[in-house]
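Heads up, one of the protein chains got dropped from this complex, but the rest are sitting where they should.
Note that the chains are named A, B and C in the order they appear, and that numbering of residues resets to 1 at the start of each chain.
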Amino acid sequence: MIIVLKPSATKKQVDHVIERVKQLGLKPMVSRGTERTIIGVIGPEDILRVKNLEVVEGVEQVMPVLQPYRMVSKEFKPKSTVVNVKGVKIGGKKLAIMAGPDSVETYDMVMNTAKAVKRCGASILRGGAFKPRTSPYSFQGLREEGMRILHEIGQKTQMPVITEMVDTRDIDLFEKYADVIQIGARNMHNFELLKVVGKSKKPVLLKRGLAATIDEFLLAAEYIVSQGNFNVILCERGIRTFEPKTRFTLDVSAVPVIKKLSHLPVVIDPSHASGTWEYVAPLARAGIAVGADGLIMEVHPNPEEALCDGPHSLTFKNFKTLMQGVTKVAEAVGRTV
Amino acid sequence: MIIVLKPSATKKQVDHVIERVKQLGLKPMVSRGTERTIIGVIGPEDILRVKNLEVVEGVEQVMPVLQPYRMVSKEFKPKSTVVNVKGVKIGGKKLAIMAGPDSVETYDMVMNTAKAVKRCGASILRGGAFKPRTSPYSFQGLREEGMRILHEIGQKTQMPVITEMVDTRDIDLFEKYADVIQIGARNMHNFELLKVVGKSKKPVLLKRGLAATIDEFLLAAEYIVSQGNFNVILCERGIRTFEPKTRFTLDVSAVPVIKKLSHLPVVIDPSHASGTWEYVAPLARAGIAVGADGLIMEVHPNPEEALCDGPHSLTFKNFKTLMQGVTKVAEAVGRTV
Amino acid sequence: MIIVLKPSATKKQVDHVIERVKQLGLKPMVSRGTERTIIGVIGPEDILRVKNLEVVEGVEQVMPVLQPYRMVSKEFKPKSTVVNVKGVKIGGKKLAIMAGPDSVETYDMVMNTAKAVKRCGASILRGGAFKPRTSPYSFQGLREEGMRILHEIGQKTQMPVITEMVDTRDIDLFEKYADVIQIGARNMHNFELLKVVGKSKKPVLLKRGLAATIDEFLLAAEYIVSQGNFNVILCERGIRTFEPKTRFTLDVSAVPVIKKLSHLPVVIDPSHASGTWEYVAPLARAGIAVGADGLIMEVHPNPEEALCDGPHSLTFKNFKTLMQGVTKVAEAVGRTV
Partner (left out) sequence: MIIVLKPSATKKQVDHVIERVKQLGLKPMVSRGTERTIIGVIGPEDILRVKNLEVVEGVEQVMPVLQPYRMVSKEFKPKSTVVNVKGVKIGGKKLAIMAGPDSVETYDMVMNTAKAVKRCGASILRGGAFKPRTSPYSFQGLREEGMRILHEIGQKTQMPVITEMVDTRDIDLFEKYADVIQIGARNMHNFELLKVVGKSKKPVLLKRGLAATIDEFLLAAEYIVSQGNFNVILCERGIRTFEPKTRFTLDVSAVPVIKKLSHLPVVIDPSHASGTWEYVAPLARAGIAVGADGLIMEVHPNPEEALCDGPHSLTFKNFKTLMQGVTKVAEAVGRTV
């Protein structure tokens, strides 16, 4: 922490701050300039509450210097993490392609979609059984029944399945039926849910919150990792901005920024970011070009009939074309599909 | 819904759209202009999936016309809702002042704070027992023990208590100890939590999510109301913007906008919005001037020692001064404290 | 500046940074912690280019400590500035109320509006002659003719006039006809324009850019002040956020933040912020309650017929009601109208 004092701070005020820092068991390093005094505090910042010193008279601001997370950081573990989902690796040279319908609607539609996406190169099947919908009147998912369908189809097609968990009470169901537990953007700050999946051994795909900074995103991952579960995959899925032409703004810069700070793999969700199927393919290519370790996308046999998120779902044909484009870009950046 | 067709849409494409609308049991009203055709759809928009028509060839965009919520809307209930919390009314002429420490730390500090805020005019005691903290290494609250302390002090000081719930599994605890259940900004989109408190009879204070539009905020309230619980108090607590000088940007405009759309009472949280105690008093005055029905604020016997959110906590003295200012503004806008 | 080095920085890298700082004529203060080294730099930060050290190997980040502006800061001039516009004072106990039509349309409509707003307590007449319109096909203003009309009506009604300047080439016209030169939000970063009005002796009302941080806003004011013109009035008029229900989000917190940092007066524009006349009155009250020194608002004899910004223009009757509400709130916060 750096504690910046006001130019008007009295000697007594400065001494009080120094005393407080020492009381917290830390070592203050005082630099007295001509205009103002600055106090550097070296030590484990998060267990102390130096931030509170902002309310002390004479203090102008308190600036953190260290990153607030530990176990997800590159300093803690310099080597990149590769998450292994029943043999499918996420974070290695080969990209992880996750695809499937937004929601599990019927056995047949999921089975058809699973076969179609597998044929095009997808290695993990996605599908929602518990749907966090903005409106209480929208389709809320098939719930347990949906989990069973997805699980069965995953086994038959030999694809691990990823599906979203929205309530701490459902953990047993996810332990039983899911291969990867997805935490959605709207639950990134649902810390109780993070703790529960942190105690699981299942890999977790954590989506960035709509308005979460990268630091907050990594701290949410830290919640999971600090409970013992290191199998975390981060997912950039668009942030909320003022631009209305896309549902969210895909923050591709987040990929190299996270790669610099953390050892965890990062994938891109171009479907929810754009909200429009026409933009999914170019954004998927951009995601791979910028260095993402994979993609998660929505594919539907007939988007016009989808119970949820029809507008950004890809048809089988469009998904095939997308995968051809992605494959070429992957090769250009030294990756494979 | 308004369905706007592309200038290049063929007759066949237009007919397909009209057919689809009819299949959904709705009545299309077709306006053919010189450049493009527009189709108005009258009917219960949310049960149909007209939005999916965006993927149909020839369609340019689909624009909703009606508000997506029902029971929280002024059209549904033109008269303003007054929530009654053990005799304290929220939404009437008298403002509801909720104050207390960010976190329940010890019996004595809560008791001292409760007495102090009551003396200055607060009628509801706030205090967190379950703390949703950005970092897993920060103080997470006293949990059940904190609930008991808060409840006991509420009874002794004859103030109803408000405290935050973060996990669906805790509902029994909240039924027992809380007078108002708070849903925090980070859980506004935790729909399972909303459904659980919607089945409770306890009043609920719902905070606006960091990046929630007013429509999404009202839809979150609709989740609660649609389960049968009409005792919902909305709380504007700052939204995330690019400005770093304040922790969030207090969106005071949200108050008159919500008052126009909904019958629910609205309060302001100037503490979390600003993140700095010096700005709490002017923002509290602005909140009352703009038409809010009350305030929720953090007060601490010694902010320098607070286990959480010290920087924006008010001392007893500052809270007293704040209340004097708020009282005058309240009178200026025809309210009382 | 605080220069934070990476934990992996070598002694050679640290020494290179120290050497660079000394070459720039500054004094480095080195704090060596167990994990990393931090170098404080005391000196006139803006003339040096310490920021470039971010590209030096071994450097993690460079954090500025001092505010980047000087002459607009409270440290430079602790006493609040009161701008005197032909006897009307902005920044004193009495609030400055500026009102008038968005655009000068005809002599009669401006005269009628001037009389109406004066009757209700406005002391400065606003009206646009050069209109910065988002679309090239929208009404662009009466230009010089509009300036003359406004000037004449200002003299006849004995109200100083404020009008917007959009091009450096027009300065002579503004010297001749304007009493306050307005720099609009879209030109806040038009630095050549700022320099030109900085060389004028006319008071300048500077609006905050749609996406300008408070620091950038104050730096824009510094452009004007550093040219010799201290008569600057700052105006908060709403920032761009994700919320679509209002045209912009009025950032009322900016008022106390600026008051803490700068000696310049601050006014609020509730008309452009909201974009809807119904929200103008509550936002005007909030602006005064939060501590603004005045208001600037749009009033039109018949908003339905306005050539520009009809939706947020007030009728004479609505303006009268607004002023009654504002007067009461002003008294509540110790100000007069």
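Following the convention adopted for this analysis, contacts are C-beta pairs under 8 Å (C-beta built on N, C-alpha and C of every residue); 3 or more make two chains touch, one makes a residue touch a chain.
Predicted, not measured: the structure shown is a model, and the values here were computed from it.
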Among the chains presented, those that the missing one touches: A, B, C
Contact with the hidden chain (one of C:R240, C:H263 or C:R285): C:R240
Selected from C:N187, C:S200 or C:S274 as touching the chain missing from the view: C:N187
Sole contact to the chain not displayed, among A:K12, A:K79, A:K201 or A:K245: A:K245
Missing-chain contacts mapped onto chain A: 211, 213-215, 239, 241-246, 249-257, 260, 273-274, 278-279, 282-283, 285-291, 325, 328-329, 331-333
Contact footprint on chain B, counting only the chain that is left out: 2, 4, 7, 29, 31, 33-35, 38, 40, 42, 63, 65, 75, 240-242, 244
Absent chain, residues of chain C that touch it: 20, 46-47, 49, 51-56, 68-69, 132-138, 166-169, 186-187, 189-192, 195, 209-211, 216, 219, 222-223, 226, 240, 276-277, 303-307, 310-311, 313
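Throughout what follows, only the chains that are shown with their structure count from here on.
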Taking each chain's C-alpha mean as its centre, the one farthest from chain A: C
Distance between chain centroids, defined by C-alpha means - chain B, chain C (Å): 31
CA centroid of chain A to CA centroid of chain B, Å: 25
Length of the line joining the C-alpha centres of chain A and chain C, rounded to whole Å: 38
Residues of chain A touching at least two other chains: 240
